[in-house]
Structures are given as structure tokens and as C-alpha cells.
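Complex shown without one protein chain; remaining protein chains in place.
Up next is subunit A:
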Amino acid sequence: MSEDDGGCGGAGKSRNSGEYFTPYPDQVLENVLENVLVFLKSRRDRNAVSLVCKSWYRAEAYTRSDLFIGNCYAVAPRRVTDRFKRVRSVSVKGKPRFADFSLLPPDWGAHFRPWVSAMATAYRALEKIYLKRMSITDDDLAVIAHSFPNFKELVLVCCEDFGTSGLAVVVSECRSLRVLELIEDDVSDDEVDWISCFPPEGTTNLESLSFDCVESPINFEALERLVARSPLLKKLRLNRHVSIGQLQRLIFRSPQLTHLGTGSFAPLEIAGQQQVDNREPDYGSAFAACRSIVCLSGFREISPEHLPAIFPVSANLTSLNLSYANIDADQLRPVIRHCHKLQVFWALDSICDEGLQMVADSCKDLRELRIFPIDGSENIEGPVSEVGLLAISIGCRKLQSVLYFCQQMTNAAVIAMSKNCPDLVVFRLCIIDRYRPDHVTGEPMDEGFGAIVKNCKKLTRLAVSGLLTDRAFSYIGQYGKLVRTLSVAFNGESDIGLKYILEGCTNLQKLEIRDSPFGDSALWSGLHHFYNMRFVWMSSCRVTRQGCTNVARQLPRLVVEVFRGDGVEGGERGDFMDTLYMYRSLDGPRTDAPQFVKIL
């Protein structure tokens, strides 16, 4: 595009020197536009700009530096590198979210290889890569390390197929590395001491280092030396092989930290013996030295008696993630009652409704709450319930995002939340005991979810659970006009439910459904909308091969994949397709589909 100036030699302009020879008016305009567009960051705005006219399309393409690919199979790498020439940052998302729950067989795809190969030649100035649910190998990491001399940031979320040897290559060769964040990845232990592979001398540029998901032990001395010569380090998230004593040494060395993942938060066991209690250092003093910490996580193997060590920083915390800490309400109390600035709180349901009440009492500024279950079995005594949810809704009026696992719920509590927390953007309620109605009234949970979509006018993400009839879906279709992501599991009565959704939710982008009685006629009713969506996932529903084929025929730009969740070839389970996964694509069906995937 940049070569295609359309001007004659003499009247053209030199972009590098900025000199002009009687430029054509068009080019002046394009110049001006480019200089303005450099400041435009929002990709949605940029997409709109690119549609105005060809000139604007070119200008926008020339100035877009941040690329976001929401579905790696929606577009081929070559098309991307042909259009955008000066990209500094790339985000690519791969597998659908239900892959996290073992519903997608291994080797399904989402390989980073074709992307990194294309970018290695096209984007030599690339600085940042963000990947989510992609398959990235050690070789791919090596390509990154070798191809981009100015590489600064690597963030991998829920990725797999690489190991510590790939990490070693990245940290040793990317001299400008500022950010290395590994979040919930599956990292194989190649027994490589990658921490020691950072350049040995001088200060580093490191601002953020997260490796809490890496299951292999870490060379602590090397880590300590690294931290000591990283004056810009603000975010440090350790894995569970770092003991509380080692943590203390690290934070003494970097009092400027703002985000800390504490590692195990338990003492080291030396040859099977516990440390003698009366020689245990005062861990609180280390935290007292870190006045800047605002975000705490980790606590992977917490000894609850050490939790008080974080008191000195609790008043400053805006984010606290205790979701790996099996602590009860009594252990939580002394910490949480100081956390007046807390905006993000993740925890296990071990804190019980009582703990949630404490959060409601102390954390008036709370924006995001996530409560995870310790015990995922159904039909057991659940430590949290509608009582906790109600308490939170009353105490935390500014709530924007909720993820709540429980065994039982009532419509009344959900309705109350919809009224008390009108700013909700994300509401994900998981009643683990499937098909469970309101346990007080025996009614389906229709009214509760209906109130959420009706009263929370900013809602963009919704996950439903419990016993639901068609009515619940009619509410969602009627009121959920801003909903972009919808998750349905073991819900629903009949096809009409899905019809309500597909016809009503005009902004729907991502639809994931499992084990619900929706069939071909419901699927057909979404034909008008599927091109506007990122993907549709339906597993263990009632769609047939014929139904899926019909959709595929009607919509040639839609890639319709069918397969079985267990990886067995064929796709059907009984009368119905086991899994249907479909998405729009500009470049036709992918060529890397494994044997068990059939593209209709």
C-alpha cells in the first residue's frame, strides 16, 4: 500500500524526509489523515475508518500498529500481512473457550506456526505478541527470538506445546525484553534452567515477569540475582516452588513492586523436617517495605497462619487473588477488613457465605468478584449460596463482573443483584448441581436471569445455569441487546429457546452451548446472523448432520466443523452431531484440520 502512492515520480512525496514537491490534494489529505490516525487506538473505530473510502482504507492500513485477530482461522496470515504493513503488536486467539474443559480433543489446531512464519518476514519491527489458547512450540519461540530484534513483550495465556527450553531461547536472545507473562499455560518441564539464561551482566529492562503456571522448580539464586538487577520490575508472579522465605528475600530486593504473585506462601520443607517455629523470620516486615503493592495473588500452598504477613499492604490493595488458598472465613477476616480499596477479589468458596459478608462489609469499591469451588461434585453441601450473593449485591453496589460457583440459588437473590448492581457487565452464575431450580420456591431460575438482562443495561457477557425453561431465553432475547458472549450448559426446554437468542440478541458474537435440547430448526433461525459472529459452539445438543450441512450450504463463508469430543472420527454420537463448531472465514476452510474434524 505504501508503495502504491499513485503519484508520478516528481510530484510524489518522500515519507522519510517529509519534503514535498507540489503534492496532489489527495495526498495532502492522506498525509493529514495518517498523522491523525496514528492516535486512534480503538480497533472498532479503525475498522469504521477503513470503510469510508479507499483512501481512508489505505491510510488506516498504513497506520495500524496493533493487530487483533479474534479467531486465528477467520483470516489467513498472508492476507493480514498484505494489508497491514507496520504492525508493532499482534494478538491472536485460537481455540474456543470450551477447550479449557476438555471438550476439544488434543491436536485440534490453533497453531501459531503459520503466523510466526508470516510475521518473521513481514513485521521485523514487531515488539509485542499476545496469544490466547494457541498451540505454540519451542521452535516458534525460537523464531520469535531470532526474527524480531526489538522484541519487548510476550504474553501467553492458556497456551500449550512449549516448554522451558523455548523460554530459555526467548530470555537469552531478546535483549529488549520487558514483559514475559505466562498465564495458565501448560509448560513442559524440559529441565532447562531458563531463569539463568537471561543475559548475565548489567541491568535488565524487565518490567513484568510472570511464571506462576510453570510447574517446574526454579533456580532461586539465579532468580534473586535477576530481580536484584531489574530496577524497573513492577510485576513479579512466582510459581509454587518458591517458598515464603525465598519470597521475602525477593521482595526485600524489589520494594518497587506493584503486582506480586507470592508463590507457595508456605515454608520450605528441608529434608522432610518443618522449619523450627521460633526461628521463623517476620514475613510481615518484607511486606511492610513494599508500599507500592496493589495487586496480590499466588498463595499456592498457603500456610494460613502466614496470611497476616500481608497486613501491611492490605489497605492499598486493589486486587487480591486468593483462589488457590483454602482458607475459611475466620482466616480471611483480619485481612479483608482492611481492604477498603479492593476492586478485584478472587477466592475459593471455602470462605463461605460468612466470608462473602465480610467482603460486602469492607470492599465498597469492588468491581469484580470470582468465587471458585473447592469441590466440584454435585449434590453436596455447598459452602456458598444465595445468602452470599445477596450480601455482596447489597454491599458492593459498583460491581461490574461476577463469576459465582454454588450448589444452590434463588431467583430472589439474583433479582436483588440485578437491582442492586445495575453496572454489571459480566454475570456468570454456575449452579454446579445441574437442572437445579430455585431451592426455596422450586421455580425455574427464569425470573432471576430475566431480571439480570432486563435491569443490567450494560450487560455484555452472560452465563446461565440451573433449571431454565424457554421463558428464560425469551427474556435474554428480548432484553439482552448488548450481550456479546453467551454460555449455556444443561439448560433449555426446546428449540424455541435458541431461536429467541439468535433472533433477539443482535450483538451476539460468541455463543457456546453444551448439553441442551436445541436442534436443527433452532440452528436454522440464526442464518441471518452467523456472519456477524466470531463463533458458535454446540456440543451434545440435537443438531443433525443434515441440519449442519444445510447451514454450511447456505453460508459459503462459514466454516462448519463437526467432530466428536473424544477425538473419534465421524462426528456423530447417536442421532446427533457430537460437536458443532462454526465460524466465518475470509479464506475458506483451514488446511491443517486433523483427521477427526470434518468440515462440511
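Definition applied: a contact is a pair of C-beta atoms (placed from the backbone, for glycine too) under 8 Å apart; a residue touches a chain by one contact, two chains touch by 3 or more; residues count from 1.
In the analysis below, contacts and distances are computed from a predicted model.
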item: Protein name as given in UniProt for the chain not displayed, "alpha-glucosidase", "Protein AF-9 homolog", "Cytochrome c oxidase subunit 6B1" or "Auxin-responsive protein"; value: "Auxin-responsive protein"
item: Contact partner of the left-out chain, one of A:Asp107, A:Glu443, A:Glu503 or A:Asp587; value: A:Glu443
item: Residue among A:Tyr324, A:Phe473 or A:Phe563 touching the omitted chain; value: A:Tyr324
item: Which of A:Asp26, A:Asp45 or A:Asp100 contacts the chain that the document leaves out; value: A:Asp100
item: Omitted-chain contact residue, chosen from A:Glu127, A:Glu181 or A:Asp353; value: A:Asp353
item: Residue touching the undisplayed chain, where the options are A:Leu40, A:Val192, A:Leu268 or A:Ala412; value: A:Ala412
item: Missing-partner contacts on subunit A, residue numbers; value: 98, 100-103, 158, 184, 186, 213, 300-301, 304, 323-324, 326, 328-330, 348, 352-354, 356-358, 360, 372-381, 385-387, 390-391, 394, 405, 410, 412-413, 430, 432, 434-435, 437, 439-440, 442-444, 467, 469, 487, 489-490, 493-494, 514-517, 540, 542, 565
